[in-house]
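Read the structure below first, then the notes.
So, chain A:
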Amino acid sequence: MSKELMKGNEAIGEAAIRAGCKLFFGYPITPSTEIVEYLAKYLPKAGGTVLQGEDEVASINMCYGAATTGTRVMTASSSPGFSLKQEGLSFLAAAELPVVIVNVNRVGPGLGGLGPSQADYFQCTKGGGHGGYRQIVLAPSKGQELYDFTLEAFDLADRYRTPVVIMADGFLGQMMEPVELKKPAQAELPAKDWTVGGCRGRAKRKIASYALTNEVGEANNLHWQAKWARMQDTLQRWESFHAEDAEYLIVGFGTCGRIAKSTVLAARRQGLKVGLIRPITLWPFPVKAFADLGGVKGILTVELNFGQMVEDVKLAVECRTPVFSHNRVGGMMPSEGEILRKLGQVFGLAVEV
Partner candidate 1 sequence: MAKVVVLGEYCKSCGLCVAACPRKVLAIGDKANSKGYYVAVPADPDKCIGCGLCGTVCPDLALEIYK
Partner candidate 2 sequence: MQKVFGRPQGLTDLPFHYCPGCTHGIVHRLVGEVLEELDIIGDTIGVAPVGCAGFSLDFFACDFVGAAHGRAQAVATGIKRALPDKIVFTYQGDGDIAAIGTAHAIHVAARGEKITTIMVNNAVFGMTGGQMAPTTIGGQVTTTSPYGRDCALVGAPIDLPKTVATLNGAVYVAACAVDTPKNILQAKKCIKKAFQVQQRGLGYALVSVLSTCPTNWGLSPVDCLKWLQENMMPVYEMGELKMTEEVKAL
């Protein structure tokens, strides 16, 4: 199959169309804007509609409405805009509505800047909104994965009746790469027998998430938790790269995972047994990747924030091996060389950079 050269954000848009997304509600914000632009141009030709909301709050709630009908729907934003969607995400999780949400991270906090960042890790994976909910978070590391994961996100959302977040960053969203425009997998998905759309010929349905009594409130929470536990058990995904015999592991996702790959190769050239674990599902976090640490003497996490995923790594490792972190912030990216230097420094290794 031929490949097309496209911007990461455009790959997301194209995947959404091919996944059967019929509605997109969004609001422009750098560095995610090309998603709404691309869809505004091409979704109508595929029989869909793009509606620019008055704000991010409107957009996520429009998604909520569309999702109650069983229609495939998506929104996209970047960090400050993603913040505004948090209440809506909590409602989506509680009402168990399938929506795909793209967060092309930019620098924060506050207005921050336009550079790449992974500082929304906590917000995406820990439930940025109120009430203690979970949502699937996928972390692509290249154009092809932006496409593939977006395609798959719609199936995951439908299968588990949940919001699914694609957590990318400005670097991935803006970069042009060749992308193979694969057809969506013919997944067998549960029937959407819960949607609203007029009760002619059937009993009325309602979709809401309130509980008037604490007993009902607890029962609801137990129901959601059981689903999240099932997802934690079945959905963990990661990529292992030279990890089998590694003495030192780098852990990085998205853009950092990509940079870490070349770091691993550079280290191997120097005879250092370095490997990589690249989490693909940030929630559920791939705890299973750290079940058997074998001869691993230490772990170095690499993130575009001051250390967020490192907390999940430490929880997964449970003090069996030391965990250090290397961080760049404000839109700056770590180089292969500086990661190598950090490896040498924290683990007392002789490295050549």
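Simple rule for what comes next: a contact is a pair of C-beta atoms (placed from the backbone, for glycine too) under 8 Å apart; a residue touches a chain by one contact, two chains touch by 3 or more; residues count from 1.
Keep in mind how these were chosen: all candidates are chains of the complex that A comes from, given by their letters.
Here the structure is a predicted model, which is why all the values come from computation and not from measurement.
Out of 1 or 2, which chain touches chain A when the complex is considered as a whole?
The answer is candidate 2.
Considering the complex alone, what residue numbers of chain A touch candidate 2?
It is residues 22-23, 25, 49, 51, 53-55, 57-59, 61-69, 71, 73, 87-88, 91, 95, 196-201, 204-210, 212 of chain A that touch candidate 2.
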